[in-house]
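Shown here: the complex without one of its protein chains, the others still in place.
For clarity, chains are labelled A and B in written order, and residue numbers in each chain start from 1.
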Amino acid sequence: MTREINAELLLGRRVLAPDGRSAGRIEEIVAEPQGSVLAVREYHLGSYALMERLAATPFGRAMLDFFHGSGIGQGYRVPWDKLDLTDPEKPRLLCALADLETLKRA
Amino acid sequence: MNLARDIIDKQVVDKNQAKMGKVDGVVLALHGGKPPVVSYIEIGGITLARRVGRRTERFIRLLKKRWGSPRAQQPYRVAWRQVRDIGVDIEVALDVRETPVNDWQNWLRDKVIRRIPGS
Partner (left out) sequence: MDKLLEVSLGIVTSVGGYLEIGSIATSAQAGAAFGFQLLWALVLGTLCIIVLVEMSGRFAAVSHHTISDAMRERFGFNFFLLPLTVTVLLNLMVLSAEIGGVALAGEFATGIGHQWWAVPVGIVVWLLLWKGTFGLIEKGVALLGLVTLVFVVAAVKLGPDWKDLLRSAVPSLPQHDGARYWFLAASILGATISPYLFLFYSSGAIEDHWNESYLWANRAIAGIGMTFGGVISASTLVIAALVMPPSGIRDVNDYHQLPLLLTKVFGFWGLVLFIASLAIACLGAALEIALQQAYLVAQGFGWNWGKDLMPEAAPAFSLVYTLSVIIAVVPMVLGVDPLNLTVFSMALTAASLPLTILPFIFLMNDKRFVKQHTNGRLGNIAIMAIIALGFVLAIATIPLEIFSGG
């Protein structure tokens, strides 16, 4: 059973964890070549990933580190198999928030 | 490769460097149990309108129904394997003249612009 979804419509969608908490919004989709196809490896959530998408300058990262320090904005790395896209408008996390890797500053 | 940063909204050019619109959408193929695969890029008003909202999409679809050719009714897709290069632009191994992306502009040219002297 092959379904099709549009990646650009996933961007900005809020992802809910199993306990109902918000894990952040999908800000980036990372893909890598696997054999002859380009396959999605993971999704990046949260405000940190948004800055990453804006290809931030040292200025942007500094801004974010500043906010990060005050507890605003968290970024999560979600492997492809941990995101349930049965309803593309309501993506669901298939594991607990605590199991996710956070996005670290480069 | 980051889809939002590197592919979506980037300028598409054909094999002759002619402009082919921007990447309005990317289609992922979901096979249960396997990672989603990037299968097509989409170029076209419907895809773009859908990003703005449902009503906008419906409006554009209506316009296309009224004014567009049969092949304009669905977004135009370029298979991912046709993508040759990803840099500042996305180069595809096609000739824009063989694609429908410029259909409406060609119509504009033939029906309106050619009629105006000095074009």
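In this text, a residue touches a chain if its C-beta (ideal position, glycine included) is under 8 Å from a C-beta of that chain, and two chains touch if they have at least 3 such contacts.
Given the structure is predicted, the values throughout are model-derived calculations rather than measurements.
Within the whole complex, the absent chain has one touching residue among B:31, B:65 or B:109, and that is B:109. In the full complex, chain B touches the hidden chain at residues 4, 8-12, 18-22, 24, 43, 48, 51-52, 88, 102, 104-106, 108-109, 112-114, 116, 118-119.
In this text, only the chains that are shown with their structure count from here on.
If you average the CA atoms of chain A and of chain B, the two centres end up 26 Å from each other. By the touch criterion stated above, chain B contacts chain A in their complex at residues 1-5, 8, 24-32, 34-39, 42, 47, 50-51, 80-81.
Note for the complex: chain A touches chain B at residues 1-9, 11, 27-32, 34, 36-41, 52-53, 55, 80-81, 85.
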